[in-house]
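Okay, structure first, notes after.
As you look at this complex, bear in mind that one protein chain is not there, while each of the others sits in place.
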């Protein structure tokens, strides 16, 4: 599945399909534009489209690489943006990348390992021609917005997991499995944050720099996009803070628990050592041990043992060792 | 409760009420202005007012979102500011947002989930027309100042809690409940600090940038506003530093306590093991154990046991293990 | 005690006293200037002087607030600087603030909760008219220098305390009281550092910005002032580093000590458990225990016990457990 | 092995060999250039080439130093770049440095302690004259790209090691050898990151500054180079985050394990102390101990001991101490 869709748009409406090597873009009317969507294209397809639309070889190389970090490059009067996409695969976050080429009258997207197709987005834009009429820079915004919208459910899923861990930590002591899970979550978060960093850089460039192919009227849309990215970043930082809290609290609570158990152990050891020590003395085999011959010696000693044990118990209870 | 108040002001005095779709703002005199206050408006109301005053759709979207982070956007010659509001709900901080649109002759506020109405502020300004005469940029300052003033009682409440925890930590050892409470406080603080960050950004823009709709004469007021925000931030950083101190001190004190108890446990175990070991020897049943037959053997052994135990006790006392 | 001193200066010499509402400053010669010193003035006094010298209401508000953080504000052609003062009150640092208004031909200081009066400084300047002749910007420098000089004894007192703690930590183990004291010191330091931050900001503005009322010739003096502030900051950072070292070293040393004691405890427990276990066996009451009837059984067993105990002792000694 | 290769290039093709003191570069055609490769040259060779090509003495000094950190210096209309090279030597990373001089019509490289020769790279460029025709700035890019490409296998080798450690940490407890290995890895990483920092600085200068001898057309290539460096840096940061995770998790897991063992120890100590204490009592030698004479006393006591031990066992089992 290589060419997903390729059409020429006129006044916000789909006019006709185009091919990759269609010399269309040179003869089309001002404000008309071609929007081509590729997914994991072959090297040949990439070379065809690069030749036809005059794409820079280095930009094409980036488009062919599924692990390219997000970036925005200007080549003459063309713009090449690579955006990292993200989606959940079971417990962990999988990443892809989407390269977007924006030229005089074309917009080309190249998706690599990205799970969410742009078909729905294209359909949505085609039924609102007043938006599509804004030109390819509006489509650029729509695609980036689509990618960033894909970050939110991921953040929410992780947040839910983390809050659950926090609840468990406050209610009980963490098991080895839970500690492991928290570390896995933290790694996913740290990695996501590192993926987000260059995306924010791209967003800031779109807002602050004077770039070719972007109308002044599109600036508010890119500001809005940056705002969404910042919201994702703020959420992630929030979750990381909770994770750090969970760890530190867990460390302190475990330390307290260890202390409490040591005190309990010490208290019971002391209580049980008393009868052993005293009884040991009266278990000696000396011939002349006057107490042994008394009528009530045994009962007195039993009483002494009980008294000392109970006394110790009360004292430990009072000092909260027991 | 949607439209809270909507009036036209002339020379600092309330002239007459206006409606959302009143085409008033086009025919009013220079220096006159409309001040409209909305609270959780419906989508229709937002659309009406956006149409009548020419508000940008993206700004209107932000105004409709109660979780928007603080921001300042320029749309042509209009200014749109979103400020996060905060109030205490029981033990934790609840957040809302207030969007403020500032145009040629109007100021519109849209509150979402914010607990404190602007009615009192409006009344206060209406009785001091010399201030209101400064125009909508002065009102903008007054509203932002009102929002920032709302941060102070929150900070003070948390500070009181934290200082109480610090006192308890220095006086005794923290309970599990107290550790948990400290972590909750820290989370609230970290979150508040994250809310405050973008607000400071807005304040800095109001002070440093050349913005439409703001007279030079209003700059000192925004500088003062920024100063108040910085005071809140400084207070929060101070509280966080105390919290960090409480944790680290608690960690070290607990570690010391654990050490002290281990030493005590070791000392008593040694003292009690002595009679057990010695008595064990004289509890053996060998036929030829000369000491057992002596007249004073028992008493000598009792003395030896007492002497060793007391000797150990003194030694442990001297080395501060007991 | 509100108006501390108020005089008109001509060519570096005191000419005559002035009152707060003296319309003097409008008729005085070029290069003449008024220097007024207030301490905790009443609201009326502040209003009088603000009216007479055209001070901005927001600046006057700051001057009336004893907890204002340091700042430098330009109001038209006037300069308003707030500087935090500090002095030791017993064990902790007390803070005040001094607002300084610098106008065309006046310098006004408003002290709030600041312990050190400017009288001595004024006297010192009055006997060196060649300095005072430099004008009010030189006086501004002198006052700020005076305030910053007040920081040094505080830093030195704390440094002494901290170095004492470090000595104790290296020589022995910290007591609970010492840990508590260190935390108090650290809090004072962190707070001082937060007070110093905005002061440095003020210093940097005086050095780097083109500000009204400051001659080019005064720049080296403000650079020197900034330099002194940086020296205070460098000293504080140094002390904090020592404090952090003390904590971490204390943590590690306590952990080592705990380990050493655990090993000692284990060693003695093992040594004492041996006679208990062996003697326990020969304390059993079986009728057929041949060893019990031998002539030297008891002595052999005593020897065995002694041998095992001494053997263990030597082994533990060798592995440095004892 | 000093002069590795030295040729004059014309229209992207090798024309003829040159010597170090060949006065060639003054008479060659525009767009022709000399490419000289030296490896650990003698002082004389460096002096010769410096004299012939007008290299600055400080730049030559840097080229002679194998421990020079990466840098980019402009000397008049010449460019001198030093890049650190890296290769694996067994378990650890070995570093070298390559100095590159770029002048009007020459490119000179001086390798010091760098393991990978440029011969293959030169051969590759010579068979694609359309690239070599771009001039010495293209060759500069190719060499730097070659050096940065050499970083990737190192990062991958370390990443593999670290992931293995992470697996082991999650599956079991780390041995002393593993802890040591992790620290060695971390040191290597931290050092590599410190080597990378100045390289990134060089990359940023090549992209952002207006530098002599670099055509505008070469900018995309240096942007691509910077991008590769950033990818290396991102990978290293990722590995460091994992290492930090491994440490913290290991700390927490070890703490939990310690707690679990303490609880187990306490439980068994309690269970075994019961028969010792009870039996001790009935081992006393009082003459009047009525229980001793009963028919079933012994069996009752055995039952009591068993009951208490089993009861304790169940209770400890339930509270997860055992």
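Each chain gets a letter, A, B, C and D, in the order it is written, and its residues are counted from 1.
In this section, a residue touches a chain if its C-beta (ideal position, glycine included) is under 8 Å from a C-beta of that chain, and two chains touch if they have at least 3 such contacts.
As the structure is a prediction and not an experimental result, all values here were calculated from the model.
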item: Option from D:167, D:258 or D:319 whose C-beta touches the chain left out; value: D:258
item: Which residue of C:74, C:242 or C:322 touches the chain not shown here; value: C:242
item: Touch with the omitted chain, as defined above, among C:74, C:88, C:200 or C:270; value: C:270
item: Option touching the unshown chain, where D:157, D:217 or D:272 are the choices; value: D:272
item: Chain C residues that touch the omitted chain in the full complex; value: 170, 220-221, 223-224, 227, 230-231, 234, 237-238, 241-242, 245, 248-249, 252-253, 255-256, 258-259, 262-263, 265-266, 269-270, 273-274, 276-278, 280-281, 283-289
item: Absent-chain interface as seen on chain D, which is shown; value: 56, 58, 61-62, 69, 71, 73, 75, 173-174, 176, 179-180, 183, 186-187, 190-191, 194, 198, 247, 250-251, 254-255, 257-258, 261-262, 264-265, 268-269, 272-273, 275-276, 279-280, 282-285, 289, 291-298, 301-302, 305
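The rule we apply is simple: only the chains that are shown with their structure count from here on.
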item: Number of steps on the shortest touching-chain route linking chain B and chain D; value: 2
item: Residue-number overlap at the chain B/chain C interface, same or different (half cut); value: different
item: Superposing rotation of chain A relative to chain B, computed on C-alpha atoms, to nearest 5°; value: 70
item: Chain C and chain D, separation of their C-alpha mean positions in angstrom; value: 40
item: Where chain D touches two or more other chains, by residue; value: 283
item: Chains touching one another, given as label pairs in label order; value: A-B, A-D, B-C
